[in-house]
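Here the complex is missing a single protein chain, while all its other protein chains stay put.
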Amino acid sequence: MVEEKGHPNGIDEQPATDAKPKAGEDLDHRVSRRKLLVTGVGVMSGAIAATVGVPAIFYVAGPAQEQGGEQDWIRLGTASSIETGTQTLMKATVERRAGYLTTTEELSVFVSTENGADFVALSNICTHLGCRVRWVDDQNAFFCPCHNAVFGPDGTVLEGPPPRPLDRFETKVEDGQIFIRRT
Amino acid sequence: MKSEEREEYLKEYDEKKKKGVPFWPDIIFKDVLVSFLLFLILVALAYFLGSSLEEIADPSDANYTPRPEWYFLFLFQLLKFFPGDLEVVGVIVLPVIAIIFLILLPWTDRSKRRHPSGRPVVTGITVAGLVAAIFLTVQAIEEAPLPASATAEGDRVAALYVENCAGCHGPTVIVAPGTDLFAVISAGTHEGMPSWNSDLSADEIDALVGFLLAPNGNEVFAAACAECHTLDQLIEADAIDLRSALELGTGFAPHADAAIPDWKGLLSAAEQAQLLNFLTAPDGQRLWTQLCAACHGRSVAVSGDEAALRDLIVKGGGHLDMPAFGGTLVDTDIQALAIYVMDQTAYPAGEGLFAQHCSSCHAQRVPTAGSLDEAVAAIARGGAHEDMPVWGEILTDEQIGALVAYVFQAADLPDLAGGEDLFAQNCAACHGELGEGGPNPARAGDIIAPISTAEYLRTRDDQTLRAIVSQGQPNFGMSPFGDSFGGPLNDEQIDTIVAFLRAWEADPPVELPPDVPAVPQSTSSGREVYQQLCAQCHGDRGQGGIGTAFGEQAWQSANSDSAIFDAINLGHEATAMIAWGEILTSQQIEQLVAYIRTLNSSGSATGAPTFVGDVLPIFQASCAACHGSLGGWTGTNYEDALNTGEGGPTILPGDPDNSRLVQTLVGTHPDGIVMPPSGALSDTDVQTIVDWIAAGAPER
Partner (left out) sequence: MATRFGDWLNERSGWRAAYTMVFLRKIPKINWAYTLGSATLFAMIIQIVTGILLTLYYVPDPQLAYASVGYITNELPFGWLIRGLHHWGASAMVLLVVLHMVRVIIYGAYKYPREFTWITGVALLLLTFSFGFTGYLLPWDQRAYWATVVGTQIGEVTPVVGDTLRAVMLGGEEISGLTLSRFYGAHVWVLPSVLLLLVGIHIYLVIRNGITSVPKRGE
């Protein structure tokens, strides 16, 4: 490149030269014009950023607001098939919708009843690390094979590391069918 | 540029820069302002036009008209100017030249001049290139095969056109008046247009003819009717209804409740004609069937010349001058005739009067009248009395022309009796005397479908039939019969045959496909399949008939199982033995083979049960669930059935009573075991097993 006099790109000694007064009147004019331009740039850039940015937040957060159909009652089976005094493992498939994909997931629940009218539904997933618990009839307790946790028939922790009782589902019986719902 | 020039430029540029404005905020403001406007436009486009998402990609969809995105359209359009081998020029050479031109621009244009007027060549090329690209893009958009949208609306005719014709003809075809388009499409032309006969059905060709003669009809249809009607509905509708719907608006009964505009006022006469032409393609044969055949019957007869016929059709009921019988007949006779006209069965005595006074004109057909009074009045007054519609008010000129042409053509057709003979000589061998079809002698395993059903004939017009007879159907093994294709029949004879076939349409001798064996998939026993399919030729006990006899030992030993299997599976060429492999599963054929083995009459006289043919199915149904995989006795094959078992063989050939199998089945086993646990076998099954063991437990 050919050697240039002064600054490269022809920048003057004083960068803010355009704001510098040449005559008193010109100063006001220049300052207000400059202010106007800067404000204009700020407003327009801000508007663009907001028009893209705010929707983008909703866009990104979109799926989080979707209901996965989890709140609905899930039918387990006939209530009459549940014997009193023991735990009955019942399975249901739950359709879970995530965006454009629908997956089915199997849900296993221990259901018991004392009087044939009120039902208790317990998740079979150990609250410790998510292993599947099994019902041991002889000991009248749930047993988790992973870390030897023991839960009582009502789901309370009797032994072992689990931090809380087995998860309970809300239950209802309609037309002889038993339904559960996550609480 | 020389180095002094370069220095000079830099110096000048430096001067200009000093006199210029600062980048921030002056220039940036301008940039941001433009970008902001651009952004507003984009948001508006996104909001108002959105981003379309069509149907999911379907690679098998041959109807979709592919188009590149708009900025490649000019290239796409360019190809039209470089057909065939020249394509490479449009696709590769020109774009590469353009890119090289751009890359080398700073070195080809080395002058120090910068103003466009100082560089006429570069400016000229650029402007010319731009104009050309814009021109090509616009042209491509305009020439877009019209139905891109129409197709999306389900306009099948437009789709048909795009698919078959647009490739060569572009978006429209100019048709010279008086062209028999149907003939052109179905037969092709000498200019390299192929015959579409084999690719398009007669209905499709009709639809195309309508579309071509009235391309606007398609648009009018899309604009005026498509919202409520599908094309099929309206094409099937009859011309009278269509016309009334157009003319009466909401006065047309079916439209009474519809909020429709006044078509008559909105559509010009030309548009109405276009629409009608489009919907009822000017195809004489179809029009005749739809409009005339109800009164005039299917056979077409005509006397007089074309102008007279046209006149007659146009004027309709006004054409006949019936004398006023009021002067010649007494009132009671008129009354009697009127009663007879209203109801022939109620007053059979009127027949004589009718024959005497009316049938010279009316022949056997009794006119209809709305009421007795009307009939009396018509007979007494004479004149135009029948309800032949005034077709001139209903049909378009093109349609009437087509109808007239058809009437003359059809009336010219040769008589049917000759056709029957010709059919018997040439066609019946394969198609059956009544066109009922049967096994295809030319292609093993193929069954010729009936050609005499109303359905078959309705969907093929005379042209198509003629073409089939004369050109044959090589794909199906039908050789050409037309003398121009090397066959024995001349055009006249083919016409005769076609007329003979056509006569079947009204009175089809065959309604359903022939007894193509209602595929007995569900039937599992070889015996049943045999009785259903084989017995009619081979005899119900394999004694033979049209087909081979299986009963003899010589045949049985001469043919291996696999030979029999192949014969059934593949059939024999040039006989009625078709390849059953296309109808039966291989399992069924195996069972058939096994069953045929049991038909050996020289073996045990009664045809003793065999393992493969009779016993194995029982084992498989009732025992194999356990005795096949769970150990103990295994009954799934012959060897194991005879040799395995707990504590010795389960089956003692020749000695059913001491065979453990029989003991467990009938409950006489000393250990008290009863098989199968789920319940006893039926008596016949047990008997079969007992018989089989008694016969020495033969495998086959």
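Letters A and B mark the chains as written, and numbering starts fresh at 1 in each.
What we mean here is this: a residue touches a chain if its C-beta (ideal position, glycine included) is under 8 Å from a C-beta of that chain, and two chains touch if they have at least 3 such contacts.
Bear in mind that the values here come from a model prediction, so they are computed numbers and not experimental data.
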Worksheet entry | Chain not shown: contacting residue from B:Ala57, B:Ala269 or B:Ala558 | B:Ala57
Practice prompt. Have a look at B:Phe39, B:Phe476, B:Trp555 or B:Tyr638 and name the one touching the chain we're not showing.
Written response: B:Phe39
Practice prompt. For chain B, enumerate the residues touching the unshown chain of the complex.
Written response: 1, 6, 9-10, 13, 16-24, 26-28, 30-31, 33-35, 38-39, 41-43, 45-47, 49-59, 61, 64-72, 75-76, 79, 87-88, 91-92, 99, 102-103, 105-107, 109, 112-119, 122-123, 126, 130
Item to complete: With the missing chain put back, which residues of chain A would touch it? List them for me.
Response: 1, 8-12, 15-16, 52, 55-56, 58-63, 65, 99-101
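Following the convention adopted for this analysis, only the chains that are shown with their structure count from here on.
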Fill in: Contact set on chain A toward chain B in their complex
2, 4-5, 9-10, 18, 34, 37-38, 40-41, 44-45, 47-48, 51
Response to the item:
Given the complex, residues on chain B that touch chain A span 6-7, 10, 14, 17-18, 21-22, 25-26, 28-29, 32-33, 35-36, 39, 43
